[in-house]
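One protein chain is absent from this view; the other protein chains keep their places.
Our next item is subunit A:
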Amino acid sequence: MKKRNKRLPLIISSSLVALLTMVAIFEPWLVLHDPHVINMAMKLQGFSATYPLGTDHLGRCVLSRLIAGARVSLFTTFSILIVTLIISLVVGIVAGYVGGMIDTVLMRVCDILLAMPNFIFALVIVGTLGGGLFNMFIGIVFVSWVWYARMIRNMVLSLKEAPFVKYAQVTGVSRFNIMRVHILPFVFPQIFLLKLIGLGSTILLISELSFLGLGVTAPLAEWGMMISDSKTYLLSNPMLMFIPGFMISLTVLLFNWFGDAVRDALDPKTL
């Protein structure tokens, strides 16, 4: 009975994540109107049958832009997840397992990168590179791998002393193969889980940078940018600001919940 209770949040949250991902993937078939087409004759319309969530200051369909925004946000978030995962795994495992000078140098680099607050560092990098989707991606990746690389390195340090690693060393397995076959499978699930829990904050970071005009740029639609566009209409059309923000919060909430649910489901202590 208890076990079923534990699975329930995981099932619900993962199906909602899947649903959202589906919406992002099938965006071109789901949008009611072209999210980028400007139609000044239809600007700032209220809710209606043709425009379920109204139109923005350039007459673009809000619902379609929300769906298009889901695609941009999720696509960027997942790419960031994959790239930071790879970088932090490589750096962390090499630093931890090979050790010596390489470890010292890599960890000092991490120290330096951690000497700046995350958001400000990302902001400065994206700002100097000149904004845009790709530069935002670089900026966020640049600040996100460091902390995880450190975690992995510390995990590897204790794994290094494990009997099965010692055995592999004695039997002459190459360094690369030990890292690949014996270390990676142990480290990966834990780091993947940590990254999963951190997905929500990546989504927030993307929307914040886009809100500042440094991330996703027009004509692409993004939730943070939609809020930024709507700020002049706060008094006359507050919905333009409420709806995209609600979507961001809901998505972040969903991913946070999903991360927690996965962690709880995997954690033997709470069984």
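General observations
The rule we apply is simple: contacts are C-beta pairs under 8 Å (C-beta built on N, C-alpha and C of every residue); 3 or more make two chains touch, one makes a residue touch a chain; residues count from 1.
What we mean here is this: contacts and distances are computed from a predicted model.
Name of the non-displayed chain as stated in its UniProt record, restricted to "Cupredoxin family copper-binding protein", "Thiazole synthase", "Fumarate reductase/succinate dehydrogenase flavoprotein subunit" or "Nickel import system permease protein NikB": "Nickel import system permease protein NikB". Here one chain is not drawn; of A:Val31, A:Ile125, A:Leu159 or A:Ala221, the residue touching it is A:Ile125. Check A:Leu20, A:Val187 or A:Ile248 against the missing chain and you find that the one touching it is A:Ile248.
Here the missing chain is touched by one residue of A:Gln45, A:Ser88 or A:Ser207, and it is A:Ser207.
The set of subunit A residues touching the chain not shown comprises 108, 111-113, 115-120, 123-125, 127-130, 200, 204, 207-208, 211-214, 224, 227-228, 231, 234-235, 238, 241-242, 245, 248-250, 252-253, 256-257.
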